[in-house]
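Shown here: the complex without one of its protein chains, the others still in place.
Chains: A, B and C, in written order; residue numbering restarts at 1 for each.
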Amino acid sequence: MAESLYKENKVIEDISAKFKVAGKVQRERRVWVTVDKDNLIMLCNFVKGLGFEHLSAISVTDWPEEGTFELTYHLWSYSEKILLTIKTKLDRTEPIVNSVISIWGENAQIHERELHELFGVEFEGNEDLTPLFLEDWDGPPPFKKDFDWKEYVRQQCYDQANERERAYYD
Amino acid sequence: MIKQMNEKELITIEHIEPIIPEDTDYNFYFGPAHSGSGNFGVKLRIDGEKVTSARADPGYLHRGFEKLMEYRVPMQNAVLSDRVCILEALNWNLVHAEAVDELTGVEVPQRARYIRVLMAELSRLQSHLIWYGVMSLALGFDTGFKMAFGYRDYILDIFELITGGRVYPAGYICPGGVRRDLPDGSEDKIKRVLDQTEEMMQKMKDFDNIVFSRRTKGVGILRTEDAIRLGATGPVLRACGVETDVRKDDPYEIYDELDFDIPVRREGDAYARCLIRGREMEESIKIIKQVLERLPEGKVREPAKITPPSRVKIPEGEVYVRNELARGEGCVYMRSVGEGEPYRVKLRGPDFLHMIPVLEHLLKGSQIADIPAIYWSLNICPADMDR
Amino acid sequence: MSMLKTIEVLFETLFSKPMTVKFPYEAIEIPEDYRGEHELDIDKCVGCGLCAEICPNRAVEMVELPEEHKEKYPKTYPRLDLRKCCFCGLCQDICPRKCLILTKNVFLATPDPSAVIKNPMPKGPQ
Partner (left out) sequence: MVVTSGTALGAVIGTIGLAAFGLFCGLLYKGFDRKISAHMQSRIGPPIIQPFLDVSKFMIKDSVQPERALTWLYNAAPIVSLASVITVLLYLPFGGLTFTPILSGYGDLILVVYLLILPALAMVAGGFASSSPFATVGAQRKMVTMMSYEFPLAVVAIAIAWKLNQLYPGESVFGLAFIYSHPLWGHVGPAGIIGMLLLFFSIIVVTPGQLATVPFDIDEASPEIAEGLTAEYSGRNFALFYLADAAKMVAVGTLTVALFFPYDLSPLIGISGPVGSFIDFVFFLLKLFLVTMLTVTLIKTAVARLKISQVPTSFWGFTTAIALVGLILLVVPN
């Protein structure tokens, strides 16, 4: 199946010519690029110019042992028909990165709003980081690995009198 | 007689100020508790009959699948995956199963790949029928609603026969292939159902002039660059002139061996979206017929027996899978660190973008009477937005 | 114009057979391996607990039988909590002895809460 991955390698060459990145072609139409936080925005601008207009998704993976958040931007180019994933690492304690709204518009804005709510990542330049799904949630960001939801539920709404709940908790 | 509850026993609900329109400018909740909107709310600011601003209010169906899937093995996640959006349960099964297959690198038997495409396309057909039913109900055409759900029931009978459940296939398309082989005699049952669906599509063409063209032409127009900027995918994007379909651009399963074409229109209004979905149903029927002719023999699942959760190991790696669902592009990013459960799963539903950025953009400046037409022409499903 | 076409279609449907059936008097028959209520054949069950392990909703629990059956059935047997169960049939597929089968019975609405927990019971008269 590995016919000539010419287009994919060319993408990596274009990118690594300008930025210090670690690129990898996983299979046809799948290119993975890791870049450090500082020149993320410049890379995104450059890549948008290359034709990657469609921001498919932004996702965060939480690595508590390493103390980092790993941000992945999945971009699809309608013309090249390749999916480029840009990965970057953020410090876990104060995860701040500048927002890509200027590049991909409301599509990025709504993804960032969700990640801010579920992981607590700060996106500079995105004013509307108001709660999206969990309106009046006062607990810590729930999707982080070290959020012990069992403990949280036990404190918040464990009602001793209810026999079924007691059976569940003890 | 009914015991009169005296004042004390009544639960006192703190007084809620109802919204009485002072003059023409007031709030209007096309909200969750509303028969025309599904469990999802839009806060509209209305001046007279025009909508001046719209703000989506999601979160009524947030079940946290991405967190749940971190505690279960892929086989259990397959059962979970069809609840992400039950209107196209099998398509979501396919996305999840492919992600796990690519991670584990298992060689899915050829027969299973054909059955997977067969079931995914049947699921797309019934999803478009649901859209047609609910859209005509929103426009007041009751007959379209009753007939669409009536004909969709024939497709559900096929699901009942093959997967054992009408709406919930319970992970029929699972990592490694499909859970059960097709019962014998199901091929001609499927062919009969296709004829019945074609019968319904002929009726849709007959009803077209009364319902759709008058209420949806020139309504909710989306320009091409807005569509891309707002993240629209699938029929919504193809209605604005962008010729893209994940089954053609980023082929998966056996779509590259099948021949079908992608309907594209330029106008970008609600009527174009309706026409595209009608044409897509014809393409799906074409695909199903091709699959039925070339269905090979053989096994239907790579590890025939289900390995118990304690001994399941997913090799380390990360993968991003894109599929063409009935509503748009559905993707799964799965990251594994070598244990039995995936380390991180990110589900990207098409409606996450259609219901918040695209809907807010389209509703601004529209008439009140056009809200249902715009709302349902996007074929929204709150389940795969909230996840 | 297509208004007449619609009326023609409606009159055609008026005199053709309706799709629906009058449910309690006549019903659409349920196909063979439909995923309905569970049925445990306790003699074949060896109490391996695989069904409890695979259940995505943790609805299956291995329990011992009450005292009077203990000596005949010493092992632990699956107890099903139908409130949690989503009838996915994974327990039926993983069972090595094929003794936990999902039947075609789907009429599970019941007023008394105890019928929701299906305890493993030996078949036939005690």
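Following the convention adopted for this analysis, contacts are C-beta pairs under 8 Å (C-beta built on N, C-alpha and C of every residue); 3 or more make two chains touch, one makes a residue touch a chain.
Quick caveat: nothing in here was measured; it's all calculated off a predicted structure.
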| item | value |
| --- | --- |
| Touch partners, limited to displayed chains, of the chain removed from view | B, C |
| Option touching the unshown chain, where B:K67, B:K146, B:R166 or B:K364 are the choices | B:K146 |
| On chain B, residues whose C-beta touches the chain left out of the figure | 2, 18-21, 26, 28, 34-36, 49, 136-144, 146-147, 150, 210-211, 214-215, 367-372 |
| Touch list for chain C against the chain that is not drawn | 3, 6-7, 10-11, 13-14, 16-22 |
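Methods note: only the chains that are shown with their structure count from here on.
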| item | value |
| --- | --- |
| Category of the chain touch graph - line, ring, star, complete, other | line |
| Between chain B and chain A, distance of the C-alpha-averaged centres to the nearest whole Å | 24 |
| Between chain C and chain A, distance of the C-alpha-averaged centres to the nearest whole Å | 41 |
| Computed distance of Cα centres, chain C from chain B, in Å | 27 |
| Chain A residues within the chain B interface of the complex | 26, 29-30, 32, 53-57, 59, 61-62, 72, 74, 76, 78, 81, 83, 85, 104-107, 109-110, 114, 132-135, 142-143, 149 |
| Residues of chain C touching chain B in the complex | 1-3, 5-6, 9-10, 19-20, 28, 30-35, 50, 53-56, 86-90, 93-94, 102 |
| Chain B residues within the chain C interface of the complex | 72, 75-77, 79-80, 143, 150-151, 153, 157, 160-161, 164-165, 168, 170-171, 179-180, 183, 203, 206-210, 305-306, 308-310 |
